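Heads up, one of the protein chains got dropped from this complex, but the rest are sitting where they should.
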Amino acid sequence: MIPPAALPAGPAAEDRTDQNDPAVRAAQEDRLRAVWQPPSGLFLRWTDVNNNRVGVWYTLTAFGFVLFAGVLALIMRTQLAVPENDLVSANSFNQLFTLHGSMMMFLFAVPMFEAVSIILLPQLLGARDLPFPRLSAFGYWSFLIGGVFVSGSIFFDAAPDGGWFMYPPLTTRTDLSGLGADIWMLGLSFIEVSSVAAAVELIVGVLKCRPPGMRLNLMPLYAWYILVVAVMILFAFPPLIAGDLLFEMERLLGWPFFDAAKGGDPLLWQHLFWIFGHPEVYIVFLPSIALFAMLIPTFAQRHLLGYPWIVLAAVGTAFLSFGLWVHHMFATGLPKISLAFFSAASEAVAIPTGVQVFAFIATLWAGKVKWSTPLLYAVGSLAIFTIGGLTGVMVAVAPFDWQAHDTYFIVAHLHYVLIGGTLLPLFGGLYYYWPLITGKRLSDRLGRTAFWILFTGANLAFFPMHFSGLDGMPRRVFTYPAELGIGGLNLASTIGAYLFASGVALICLDLARSPWRQKAPRNPWNAGTLEWLAHPEDENWGIRSVPLIESRYPIWDQPGFVEKVDQGRFFLPDAEEGRRETIITSVIDARPIAVARLGTPSVVPMITAVALGSVFILTTYHLYTVALVGAVATLACVLYWLWTGTAEIPEKREKPIGHGLTVPLYLSGPSAPGWWAMFITMLADATAFSGLVFGYYFFWTVHPEFPPAALPDPGVQWPMIALGLTAVSWALTIGAREVHARGQVAATRLMLALGIAATLASIPAGLAGPWLAGMDPAQHSYPAIVWTLAIWTVAHAGVGAICQSYTLARSLAGRMTPEYDAEIRNISVFLHFLLFTALVTYATIGLFPEASA
Amino acid sequence: MKERLTERIRSLRVSLWTLIVPPSVWAAHFLFSYLWAALNCAKVGQFARFPTLFAVGTVLALLVILAAGAIAYVQQATPGDEPPHESGTRVDRLRFIAKSTLLLAGLSFVGVIFTATPVVFLTDCR
């Protein structure tokens, strides 16, 4: 920890005599350039992990998917142009709308936000790269493999066809649904894993990789939004992953979670899906607002008005958005009082949204507006979004929703929200940030023409849908009778859709012409935030020297800022040891606390993604043996990756980063990025687990008698023994951490070895309860959920044993010492969560039947 | 006395965790409301004529939010530089987090009121 007084304050401290020497600077630049040299070669170039490459691949891939999903929509609109059309069959149509929705959500909106953030975040934070570059690469390859797998299925007439919400029992009954359902579940679960990985990366990036001096109140608003959205992903995606798990158990093994005939309930899926599904809307909307929060101050040429208000809005929306999920279930017949709570929250969530819109209006009002193409997109999309937001308030009113629900009114509403709140802002962001990525500007003329085509097309396509919906047109119909008299409205929608598509085509044309254009000047919009330090002739090192931040808009407010960064007058201007490095700072006040050595180009992330992808894809085709081989390969890859690429003991304890500051090269415990990554991952894991526990108690509420008296219980004895063993393992590990810190290495190893034994012993003990009681999971939802909880917990115990063994091995190999002890501190976090999981599981399956009987 | 209290409040540590206290209380209250209604309707079949438990929970939630808001109010008024309070100083950072907490307390307060309103209008499980 460096006391605040140690921070260099004012310009005096920034002058370093040696930085005045151009030869010194040139030598530094040569070293940096060599260190950040991207790999080259036909194959090796794809092993790059630098955010500026991976982010661009990620963005382009997501853009490819949005175009593909857009074409699917055009086919649908063509089918619906006239009543009783037979261009495509019902079967194809169902695949089209399922894939359109699923791709737009899972392969475009969320990944696009993560992709853009991977490019922008390090630049915004004056970091050289994100804290875990290889994790970004792994996320990208997972996304690519999963995305191609899911979207390609339509060419084999095997695409999912149950709607993007996949309601059982239509989708779980294997006589009513085919391979498509498995492709959806397993392919998208794989992508969800990569989304969570990216969220971990972005959260740690925002919290730990800010430049010195960038206290929380100086963070660019984009970073605030990223933080909020990434945390939302952490709590929103895991319930869906839990749902996916139950879903596949039912499809592949016949465990009846959603089969009403065997004690299941289709509504359980709807809860788990929408606990994910509604926050998801805000997950894809807030990043676009974040883009506005960056570009509106630039074009108003002043600071954004009401910075804390925007933070309020982002955080407030994030919380409220988790209280809305039942408004997708207003027609499911839940008690009206339950619906009313969600109706109330659905209306309350409009308040922070209003605050954001008015903060932008006030900023534009107060500033001297410089009209531009990106601003046109921002303002236009706010107008469209406002309409979508207002219809959102309408459908939050339950009685109105009972009419509008599952009709084209909702189609209109959600497209206004997503076009105004995601797609058009992204196009605006494209025009704004293109010079940052490529050094060139896009054509203003084409951009504005495209905007007006898009704007007209969107309104023509979606406005009539409000009325076709209220006139009785349900969603997801491949045809409609002429007698409804909605042919004209639908034809207008189809024409609008084609108009919109031509606008997108125009933007693609503009992008395609970019390589032949001149380089633009640096910072062409005269923006004030850090990312615009990027030079048109881009270097791969991210930033020349990591600046000291004293303002929210340092380029505007800090005198000589750009020159000082360029001349390496700030921190870490060199790469003396030939390592990729970035500064780690403290969470609240961004005091520099360490220099982190970053991952270098490697083929491991790609191979790991392939191995993990094979597990999901092979399971889809019921090739369980090969899938098991894939799982073992994945584990091997991960262990190799960790062993060779993490918690490396540095060659020296600390290094100077300039201005008389010397910081350590190794961190462990709560100040280290790795510890945070573990903690955040385990939060996501615990959330998924809570989804399963919710399942157990949900069944309890829907059945008059649960657990059913006629079915066997796991008993109290074995669950308590398993819990005891887990507690022993936990105590041994925490004890090992403490004696290790006191230098007693031999005792540590002994305790770890005993801990492994206890963890392993808890596995058969955990399964013994349901096993010895003869509980048959295919018989009823009760044994099925008990088995699921037990298996989840012992699987975690298995991972715990691997963690403990890994730590023991690191110690034995001399890669972990009392001074450099990140491993044992990180696995302690896992063990805390393991104990928590075991406590909840074994209390639930062992004690609850006794308590409720 | 009042000054000492103000001093004391201003010296309290603020962080991202204190920032999310008010909305977390809203979330807890929301979950409580949902569970209270769902369990009553599923297991009892109706809810009590005078929903005492619900009223107590709501008042408690509002009090905690008010307390968080009051502390944040005192903190965000910590004297220091001129507005707009956006420099990289310790006091501006404190004021920013306190101001955001105060605003979140406002939103959460309104949120709890919104959540509680249905109980006034709907009194059965249909």
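Letters A and B mark the chains in the order given here, with residues in each chain numbered from 1 onward.
The working rule: contacts are C-beta pairs under 8 Å (C-beta built on N, C-alpha and C of every residue); 3 or more make two chains touch, one makes a residue touch a chain.
Here is the rule we go by: contacts and distances are computed from a predicted model.
J.: Out of "Acyl-CoA dehydrogenase", "Molybdopterin-dependent oxidoreductase", "ABC transporter ATP-binding protein" or "Cytochrome b561", which one is the UniProt protein name for the chain not included here?
T.: "Cytochrome b561"
J.: Of the listed residues A:Ala81, A:Val200, A:Ala492 or A:Ile845, which contacts the missing chain in the full complex?
T.: Answering carefully, the residue with contact to the hidden chain is A:Ala492.
J.: Could you tell which one of B:Tyr34, B:Phe96 or B:Phe114 touches the chain left off the display?
T.: B:Phe114
J.: Looking at A:Val196, A:Met249 or A:Leu339, which makes contact with the chain not pictured?
T.: A:Leu339
J.: Just name the one of A:Gln28, A:Asn50 or A:Asn94 that touches the chain not displayed here.
T.: Answering carefully, the residue with contact to the hidden chain is A:Asn94.
J.: Specify the residue from the set A:Leu87, A:Leu179, A:Leu252 or A:Val397 that touches the hidden chain.
T.: A:Val397
J.: At which residues does chain B meet the chain that is not included here?
T.: With respect to the unshown chain, the touching residues of chain B are 83-84, 106, 110, 113-114, 117-118, 120-122, 126.
J.: Suppose we count only contacts with the excluded chain; which residues of chain A make the list?
T.: These residues of chain A touch the chain that is not shown: 89-91, 94, 162-163, 167-170, 173, 176, 260-261, 264-267, 300-302, 305-306, 309, 331-333, 336, 339-340, 343-344, 347-348, 350-351, 354-359, 361-369, 371, 379, 382-383, 386-387, 390-391, 393-394, 397-407, 464, 467-468, 470-472, 474-480, 483-489, 491-492.
Just so it is clear, only the chains that are shown with their structure count from here on.
J.: How many Å are there between the centre of chain A and the centre of chain B, using C-alpha atoms for each centre?
T.: Centre-to-centre distance between chain A and chain B: 28 Å.
J.: Applying the document's contact rule, which stretches of chain A touch chain B when the two form their complex?
T.: 4, 213-218, 303, 307-309, 311-312, 315-316, 318-320, 322-323, 335-338, 340-341, 343-345, 347-348, 351-352, 549-552, 587-589, 701-702
J.: Given the complex with chain A, which residues does chain B contribute to the contact?
T.: So the residues of chain B in touch with chain A come to 15-16, 19-20, 23-24, 26-27, 30, 33-34, 37-39, 41-43, 47, 84, 86-88, 90, 92-93, 95-97, 99-100, 103-104, 107-108, 110-111, 114-115, 117-119, 121-122, 124-126.
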